[in-house]
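The complex is shown incomplete by one protein chain, all other protein chains being positioned as in the whole.
Think of it as A and B in the order they're written, each chain with its own count starting at 1.
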Amino acid sequence: MSATPTTVATRSTSSVTRGVPLLAAYSWLVFAFIYLPIIVLIVYSFNRDGVGGFPPRHLTLDWYRQLFADGAIWTSVLNSLIVATSSVALSLTLGLLAALALDRASFSGKSLFRRLVLLPLILPGIITGLSLLMFAVYGGAHLSLLTVFLGHGTALISVATTELFAGLQKMDRAQEEASLDLGATPLQTFWRVTLPNLKLSLIAAGLLIFTLSMDEIAVTFFLIGRDNTLPLEIWGRLRRGITPEINAISTLIFAASVILIVIWFQLRTRAQRRTS
Amino acid sequence: MYSRAYKSIVSLPPLLWVGLFLLLPYALMLAHSFWVVRDGLIVHQWNLQNYRTLATNAVYAEVLLRSMRIAASVTLCSLLLGYPLAYYLSFHAGARREILYQLVIVPLWVSYLVRGYAWKTILGSDGVLNGFLQYLHLTNAPVGFLLYSPFAVIVMLTHIYTPFVFLPIYAALEHIPRPVVEASQDLGAGPLKTFLRVILPLSLPGLLAGATFAFVLSLGDFLAPLLVGGASGTMIANIVQSLFGAAYDWPLGAAISVCILLITVTLLFLTERLEKRWSFR
Partner (left out) sequence: MSPAPAIPPLEEERTAGPLLEVRAVAKRFGDHEVLKGISLTIAAGEFITLLGESGSGKTTMLRLIAGFEQPSSGEIWMNGARLDSLPPYKRRVNTVFQQYALFPHLNVRDNVAYGLRVTNAPANEIDPRVADALRMVKMDSFASARPATLSGGQQQRVALARALVNRPLLLLLDEPLSALDANLRKEMQSELKSLQREVGITFLFVTHDQDEAMALSDRIALLRNGALEQIASPREIYSHPATAYTAQFIGQTNLLRAEIRSGTATCGALRWPASAPDGTALFSLRPEAIRLAEVAANAVADSAAAEVRFSGTVKQQLYGGASELLEVDCGSQTLRVKIPARGPLSGEQNFSFFTGDAVPVSE
């Protein structure tokens, strides 16, 4: 979880320095470092003889077949989906309000509030997770998907706030003033002017929160009850031993994440382009 | 333009929620650090015993130091990988910049677990890397230290955090107005001098932000050591995790967490001050 990319300044079209082959080669090496492990993972999901050794021979789809027959995995996928969609709803709502508050209201302790909201982004997940665990135990709650949902929702408010705050800053304030001038109440203005302007930011933030919630493991680790989310189900499997079935589900997760993130990125650049 | 009612409506719910579900839990953790465990139960007796234990028992200091060393190594490696990449994309990639940027960002959001697992399968004695090395007849037997070592933790976390470090550095580099870079060359500074005297100083805020992020998150990571760290790669967060698990000493675990929190907040505070000083807008 990190700060979302900021706007790119305009710049001249000519390149300032001549080509540097060493730097280019190094950059491609870095790219390779980033992608090779994932490629290896994907390749070995088709390997009959297990995860390891080289080179992979006997490519097969058996592991995928085994995966699709694996009930427990799909139950955990369902659990994750439930948690993720609920988290999106919660985080977006509170994140939108928080973004509006940061953008428009001034009150004492505002900067403390801002830091507090953004804290889960920068703090190691274990701290947020354990704090919420203690809170749950003290509140007498049993650990379950509900506690997981509360954990995700709370931690991911920061993502929603950051994204929506940026969207609000870019919005043309005069539109709201025009709406009020034409006779709309603040509520109508919010519904008819503010929200539509934030549409792209909302969708982008929602996609991001969804993806992060589906993958979340550190906070979930301490708040999980009997029902597993997908990452924790996989984590449990790792204890039992490594099989390419895990590669298979990882490959599918990777593919789904890529699609979601690419969509998210397109939305974001469209939002930036529209307001620049 | 916004009425008091409007401002109250937007401020109160998130304030209350954050107060209830963030501030209170953190405060609770702080409180726990001053309590003790006796006979398997947490006793609410306020004292400094946990902190005394941390200060006197060398094990904790050793693990904390090891964790900080690992975190520092991860930060350094991520910077060494991420900065040149950001520089290349910003100044040399031309029209392909946007595509390449997406390529760097995408792994960032792909599951931590997936990426960590990938390294686990690669680095093991039966893993892909050893198989590859033996296939090329570079080695005869599996290389042991690759997996279940601090080395493996550093490799895995560097892999995770390089894109994190890349992001703010790239943003900072993009914000440098190109005429300023041209002016430097116009005045007689070649590419290297221009980089050292103009580009690097102006990118420092982004560099700091990325480095802080990588360091803090690596310091508090407990999953990487569990996956690939083995006994020698245990980090401070694992101790916390076991204290909340089998070792059942929540107060002591809370005390260590508070320490991690303090280190984090101090670092954040310092870098925020530095970033303000070094940002020239």
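One rule holds in what follows: contacts are C-beta pairs under 8 Å (C-beta built on N, C-alpha and C of every residue); 3 or more make two chains touch, one makes a residue touch a chain.
Just so you know, these numbers come straight off a predicted model, no measurement behind them.
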Missing-chain contact, candidates B:94, B:144 or B:201, resolves to B:201
Of B:20, B:43, B:61 or B:180, the residue that touches the missing chain is B:180
Where chain B meets the chain that is not shown, the residues are 177, 179-180, 182-190, 193-194, 197-198, 201-202, 278, 280-281
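Criterion: only the chains that are shown with their structure count from here on.
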For the pair chain A and chain B, the C-alpha centroid-to-centroid distance in angstrom is 17
Seen from chain A, its contact residues with chain B in the complex are 2-3, 5-6, 8-9, 11-12, 15-17, 19-20, 23-24, 26-27, 30-31, 33-35, 37-38, 40-41, 44, 51-55, 94-95, 97-98, 100-101, 104-105, 107, 113, 116-117, 119-120, 122-128, 130-135, 138, 150, 154, 157, 176-177, 180, 186, 208, 211-212, 214-215, 217-218, 221-222, 231, 234-235, 238, 242, 246-247, 250, 253-254, 257-258, 260-262, 265, 269
In their shared complex, chain A is touched by residues of chain B numbered 1-3, 6-7, 9-11, 13-15, 17-18, 21-26, 28-29, 32, 81-82, 84-85, 87-89, 91-92, 94, 98, 101-115, 117-122, 124, 126-128, 130-132, 134-135, 159, 162-164, 167-168, 170-171, 174-179, 181-182, 185, 191, 194, 209, 212-213, 216-217, 219-223, 227, 237, 240-241, 244, 250, 253-254, 257, 260-261, 264, 268
